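Every protein chain except one is present and positioned as in the full complex.
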Amino acid sequence: MTATARDMQDLYRELVLDHSRNPRHFGRLEDATHTADGINPLCGDKLRLYLRVDDAGNIESSSFEGSGCAISVASASLLTDAVTGLPVEQARRCCATVAERLAGDESAELASNLEKLRALDGVRQYPSRIKCATLAWHALRSALNHDAVPATTE
Amino acid sequence: MTATARDMQDLYRELVLDHSRNPRHFGRLEDATHTADGINPLCGDKLRLYLRVDDAGNIESSSFEGSGCAISVASASLLTDAVTGLPVEQARRCCATVAERLAGDESAELASNLEKLRALDGVRQYPSRIKCATLAWHALRSALNHDAVPATTE
Amino acid sequence: MGAPVRTIAAADWRADFPALNQSVHGQPLVYLDSAASAQQPGAVIDAVARYQREDHANVHRGVHTLSQRATEAYEGARDKVREFINAGSRTEVVLTSGTTEAINLVAQSFCRPRLAPGDKILITHLEHHANIVPWQLVCEQTGAELVVAPINDKGEVELDRMLELIDDKVFLIGIAHVANALGTVCPLDEVIEQARQRGIPVLVDGAQGVPHLDVDVQALGCDFYAFSGHKMFGPTGTGVLYGREELLESMPPWQGGGDMILEVSFEKTIYNELPYKFEAGTPNISGVVGLGAAIDYLQAIGMANIASYEQELHDYMVAELQKVEGIRLIGEARHKASAQSFLLDDIHSHDLGTILDHQGVAIRTGHHCAMPLMQRFGLSGTARASLAFYNNRDDVDRLVAALGKAKEIFA
Partner (left out) sequence: MGAPVRTIAAADWRADFPALNQSVHGQPLVYLDSAASAQQPGAVIDAVARYQREDHANVHRGVHTLSQRATEAYEGARDKVREFINAGSRTEVVLTSGTTEAINLVAQSFCRPRLAPGDKILITHLEHHANIVPWQLVCEQTGAELVVAPINDKGEVELDRMLELIDDKVFLIGIAHVANALGTVCPLDEVIEQARQRGIPVLVDGAQGVPHLDVDVQALGCDFYAFSGHKMFGPTGTGVLYGREELLESMPPWQGGGDMILEVSFEKTIYNELPYKFEAGTPNISGVVGLGAAIDYLQAIGMANIASYEQELHDYMVAELQKVEGIRLIGEARHKASAQSFLLDDIHSHDLGTILDHQGVAIRTGHHCAMPLMQRFGLSGTARASLAFYNNRDDVDRLVAALGKAKEIFA
């Protein structure tokens, strides 16, 4: 295997390719309580995130729809896996942790529900792609804040 | 005398200084038949040229007013000396000859009425000043053409 | 006029461009993104640096030596532009910060004061945002309507339908010379001919025309022609609006400031002559000096030579790409220049861009500032390889090989 292929397989790990091809929780969530759009104007990634938060403040279910590159779709898919069942406050903290981790902060330890996000560590070497990986997480924060404007990654 | 002073005295010859300090035909010409403004936006030279042309098509008299640098005032003063008494067609040709001469065309021979304009030959080494020396002559052409807009030197 | 057409190895030219002589991710760079911005020959880089080291001062208003030299360098470049596009007069060459500013100038100064509700601006479906949004803005400001001529599935302007749309309500037509996303060369002759018959001015967005074709604005017969320095191997922050003198004369100034006036008082301000009326403030002097050097460089090769060399290379690129399994070419117009858009399997163009970059191959991905065009094809973006005369067949081969690797990774 060439060095290029190896490096690239560090970015496009099996898990990433799997989640991008078979995104989990894909589609519109009926009776969502929170929703937000994410746009990455640089590459045209666009997604809409849906959350249903119950009265106790837990994320009962989540989903997303839209289109984007493998990284942004995989990240959104991993997100919905990771935050479903979490209390809102904990989900908020996840946004911060993931953003720090993807920006290259090794000390940003991933809680067990975020373990799989390690698969995205490869983007750190590709500054222009970090935005793809964080897009869904920006949208999550917007949704939780009930922001009216789309989250962008600039 | 230093080289600087010598070079500069080639530009500011006695005749030039004399005409700039004591411009001939200075002031408004009542009953002018032709008039035109000249503006040099680069240095703020502004003059108005007046001509009285008789029925036979000769420039009976001429004058100018305005303000400007030594070169432009001297040139205007020399102009009024040179064209008074000339047939219009000949005055028109003078405009061309002087413009060529000042632009450095040695072959542009000066007719006897223009002899004194040799004093301005020094400007040829100072491209930004050629416009000062030609301003009045541009205005002369405008006046003869009855142009409505001010002549400029750009 | 250009040198006689001859066949030259692009390698001769390539060596003139320092940025091309580098490795990216350990691989020699293959730069296929000239439609976004072109690289500069050393002659341009050096001309700018030399100007700054030796001649810089502000232009137009100075009597001292440096100011004189700067003015000559700046105005000399204007003369080069005039000759390069064969404008009738230097007064028709307005120097701007780029194509975008040039088109905004026409929208705001030529159109805005005259447009009324019911009037139309006609463009095509393959325009760059720079030839869409300024018209949207002025339509909003005036109540005029933006009308869009359709394109077919090959990415060609549907000429018959466009000509039908040219009626007496059309105030101005804006059309690309070459479409940046698809490389389509537009049918300017027919559009301009029809527009002239009705006295409708035509603005040509020449951003992608000037770097690849031998442009003669008088032969084209257009009224405005806009282009950017940085796409023709010159500096960013420079551009040109060619405008027919009669039209430019009729337009009020757009921006106010130094240099665009003859006389200012609080009561009355007299604007300067063309082209200065449209050049407010200190211009991009060093950039324009570089633009002049770029033109010198291009003239020495000859635009006809460049056009024919590139045409051959473009054909080769298209043929090689077509051999790649799973590729879908977007933009298959009969007349194309420089750019080719494509998709590969179901790999998102953004991922493709990263994988190619990792192999030293620089392409552009995304919407190419032509979102309506993307919508027309039902796409959010494409991968685009764009050629300049410094590219060669090796570059194309490297592109094709890199696409093979991408298929492996996403296999």
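Order of writing sets the chain letters: A, B and C. Residues in each chain are counted from 1.
Heads up, the rule we're going with is that a residue touches a chain if its C-beta (ideal position, glycine included) is under 8 Å from a C-beta of that chain, and two chains touch if they have at least 3 such contacts.
Quantities reported herein were computed from a predicted structural model and do not represent experimental measurements.
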| item | value |
| --- | --- |
| Visible chains that the absent chain touches, using the contact criterion stated earlier | A, B, C |
| Identified contact with the non-displayed chain, of C:19, C:163 or C:247 | C:19 |
| Of C:191, C:222 or C:363, the one touching the omitted chain in the full complex | C:363 |
| Positions on chain B where the hidden chain makes contact | 2-5, 7-9, 11-12, 17, 42-46, 67-71, 126, 128-129, 132 |
| Footprint left on chain A by the chain that the document does not show | 39, 41-43, 127-129, 150, 152, 154 |
| Chain C residues touching the omitted chain (full complex) | 18-19, 22, 24-25, 29, 31, 33, 36-37, 39-40, 42, 44-46, 48-49, 52-58, 61-67, 97-101, 103-104, 107, 128-130, 132-137, 146, 148, 228, 230, 235-238, 253, 255-261, 263-266, 269, 280-287, 350, 353-354, 356-357, 361-366, 368-369, 371-372, 375 |
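Criterion: only the chains that are shown with their structure count from here on.
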| item | value |
| --- | --- |
| Interface ranked first by C-beta contact pairs | A-C |
| Distance from chain C to chain A - Cα centre to Cα centre, in angstrom | 37 |
| Chain B and chain C, separation of their C-alpha mean positions in angstrom | 45 |
